Structures are given as C-alpha cells and as structure tokens.
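Apart from one protein chain that is not included, each protein chain of the complex appears where it belongs.
We call the chains A, B and C, going by the order they appear; numbering starts again at 1 in every chain.
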Amino acid sequence: MNEAVQAPELAVKSWLNTDHPLSLGALRGRVVALYAFQMLCPGCVQYSMPQARQVDALFDKSDLAVIGLHTVFEHHEANTEAVLKAFVHENRLPFPIAIDMPAVNESPFPTTMYRYQMRGTPTLIVIDREGRQRKHKFGHEHDLVVGAELAALIAE
Amino acid sequence: MNEAVQAPELAVKSWLNTDHPLSLGALRGRVVALYAFQMLCPGCVQYSMPQARQVDALFDKSDLAVIGLHTVFEHHEANTEAVLKAFVHENRLPFPIAIDMPAVNESPFPTTMYRYQMRGTPTLIVIDREGRQRKHKFGHEHDLVVGAELAALIAE
Amino acid sequence: MNEAVQAPELAVKSWLNTDHPLSLGALRGRVVALYAFQMLCPGCVQYSMPQARQVDALFDKSDLAVIGLHTVFEHHEANTEAVLKAFVHENRLPFPIAIDMPAVNESPFPTTMYRYQMRGTPTLIVIDREGRQRKHKFGHEHDLVVGAELAALIAE
Partner (left out) sequence: MNEAVQAPELAVKSWLNTDHPLSLGALRGRVVALYAFQMLCPGCVQYSMPQARQVDALFDKSDLAVIGLHTVFEHHEANTEAVLKAFVHENRLPFPIAIDMPAVNESPFPTTMYRYQMRGTPTLIVIDREGRQRKHKFGHEHDLVVGAELAALIAE
C-alpha cells in the first residue's frame, strides 16, 4: 500500500447527474469509487451498475463519492450522450456520471481510460482520501470484497 | 386453447441479422417465439435476451423461429438503428431482429406493439404452427415454463 | 432415441410422501422424472430439489410423475430416515420420495443407483411413457432444457 500512486485527474467531456463539474482534486478528503462502464457492455448492465448503485446508497456521501465514467472505446456512433441519458434514466443511476474525454491522438481509448491504462469495461478504480489509487479491478468484483475495501479506506 | 386467435402480422421498418425480410405468413408451419424488447430496458438485457439466445440454440430451426422485435416506445432519440446494431453485437444475439414500424398516428407505440396490445417490455409472444397466438407474457417468464410450452407447441 | 433401453425398476427400502409404494411398472403410461439426490449434497439443495419442485408443479400429474430418489453413498450414519423426513419438510418437497435400497453386496452404492450406474448426485433420469430411459444427466441441467425435453416426451 505504501507504493500507491497519486490517481490521475479525470478528463471529462461533460457530466450527467450533477450541476457542476467534479474533479478528484475537489473530492480530496473523500474515498472515490470510480466505475468505468459502457452502456452497451452486458457485464456493466448486469453487475457493475447495480453494484455502483448499491455502494452509492450504502455509504455516507461525506465519506465516499461514487462516480460513473462512461469510457467509450467501441461503437462510438452508438454511444451518444442522448443514448447515455436514456440509459441512466432506465437504470436509475443517481450518482454523477462523467463522459470521458475523447482521445486527442489516434488512440481508440478516451483520455481518462488511457491515463488509468484500463483494459476494458467494467473497471472499478478506488481512490483514497489522499487521492491515491488503491484499487484497479477489471471485470466484476465480489460485493463482499468491495464493501470491505471501501469501508477500510473510509476508516483510514 | 380453442379460442386462440390468428396472430397479427408483423409491421417492420427494417431487419437485422437476416438478408431478407421475414413474415409470420412465411414462417407458417413453424412455432415462432417473438421476443419484444428495448435495448435500454434493464430487464430485457438481464433476462429476456439471454433466454431468447438459449431458446434459439436449443430448438431445431425447422421447428422454431426466434425473432427479436425492437419496440421503441420511449427514448426514441436514443434508440436508433446504429445503437441497436451495436447492442446486438455486444449481446451476441444471432437471431433475426425486426425493428418495429413507428406509429402512423399519434400513438406512442409502434405498429406491431400496438397490434398485439403489448403493455411494455420485455414481452414474449408465442405463435403456433398454424399462425395462432398461444402466449402473451409481459415480464420475465420462467425458463422451465418457456421450454415446456414451446416443446408442446412444436409437438402439436 | 431408437436405442433407448428399458429403465431398470426401482429398488426401494421405504417411501415418503406416498401411502403406497410406487414402481416404474405401475407408472407406465406416464413420463417419469427421477431426481436422485442426497440431502447433504449442496448442489442438490440449491439447484436440483428446487427444480424438481417446479417440475412437479408445472406438469399435469396424469402426464408426468416426479419421484425423488435418496441415494446414499456417503455419510451413511448421517443419512437416516428421520433426518430425511426433516429435510423433506424443510425443503417443502411434495412429491413421492424413495429411499434407495442399501447395497446387498459390498458396493458403496445403493441398489437403484448401481442399476442406473449413476456417478453421483444430483442425477436426473427421465423415463418415457413406454418405460424407456431417455435421459441420464449427472449434475445440474438447465431449466429450459428440462422443460423442453419433458414436454416433448409427454407429447409423444
């Protein structure tokens, strides 16, 4: 854990479910659970987004911030903001959702996804109160593990 | 069962996963499992489309045709054909998928959905070899029941 | 399917949930779903017995008979009839349950289990209206498949 590095800042094109842009810098002091997803990724719909919703409901907002990060790296033509808004509504996602900044170069990966070197979706990144990245999990993580790890970081 | 009525014909704007348009008339002689869905409906992603895929894999194509029917009645701006193609790819749906014909009048419901008086998605309609509607189920139907009912109709 | 062989008769020490002994001979004319289980087998408790209960509820008794077969081949000291009665009550199993006849020789396997050459529990055996064995599945079988196969045999 001593080796934990500072988490790169989010690069966000636009936000849903919040009336002002968020940043990791501004969230310093809280644990952040960053759920990277794509709305057309079946594993995200079935496992990751329901977990994110439950995490958001379980913990105190002053201790933990849940953020969805829509990281489009395939089917760009389908993954528009209009579709995402409908997806968020249908899946009843109440937490702030960042639309990852498209790649500036020729990378297929949007900017935040690239900075975190994510391998796909779903990916869960957890950042501690000091802004250090403490978890990077590609694929579904068991609820018991997520609950325990987030609570341990909140208690630090 | 004697009261079963002839199933209304599909009204289709366009098809995916087939190089020629289908019709109930042309499918006469086979049982048809018609899965009405919307790609942004969580219950469709979690339960209905996986079941449709398994039904499609289980039965002989000469006995049973699985057809997906994309019945958009909300979030029209999001439910474009481009998005649907990506959805079909990501959810690995191999069966023909009909895009329901938009309403001609001011109804919020597309034409086939209206003809069948569906209440929402997911909905499963089953049509026998004679073209008669034998099942109309709104919401998820248990796998055991679906397997038994389809096999019984195939055996008629 | 032409190769289907006559199913060996059950060898039963005693019955629960029926006031008279059953036999495959006497059930001729009906499809039989024979669920071999052990009450201390976790897969039986989680998957097999719930499926047996649903199969029993779904089909007409004149078409299909569900029979549980308690095939003890380990933990003999624990698998007494008193415990089985409590298990049947707690798991709300309404169908007749046969206690397999203990081995007459030094086999670890009870008699019916041996006759059917079962490899363990849970095992599902399906017998058609003519008394022929048509399915032998060790481990859990998908609900959709079970529903379809039973309905097809009922319709023969």
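The rule is simple: contacts are C-beta pairs under 8 Å (C-beta built on N, C-alpha and C of every residue); 3 or more make two chains touch, one makes a residue touch a chain.
All values reported here derive from a predicted model rather than from experimental measurement.
Novice: Could you tell me which displayed chains border the chain that was left out of the figure?
Specialist: Contacts of the omitted chain with visible chains: A, C.
Novice: Please identify which residue in A:38, A:51, A:71 or A:91 touches the non-displayed chain.
Specialist: A:51
Novice: Check the options C:24, C:41 or C:124 and report the residue that touches the missing chain.
Specialist: The missing chain is touched by C:41.
Novice: Under the stated touch rule, tell me which residues of chain C contact the chain that is not displayed.
Specialist: So the residues of chain C touching the unseen chain are 39-42, 45-46, 74-75, 77-80, 82-83, 85-87, 89-91.
Novice: If the missing chain were put back, which residues of chain A would it touch?
Specialist: Residues of chain A in contact with the hidden chain: 51, 54-55, 58-59, 142-152, 154-156.
Going forward, only the chains that are shown with their structure count from here on.
Novice: What are the chains that chain B and chain C both touch?
Specialist: Chains that touch both chain B and chain C, as defined above, do not exist here.
Novice: Hey, what residues on chain C touch two or more of the other chains?
Specialist: none
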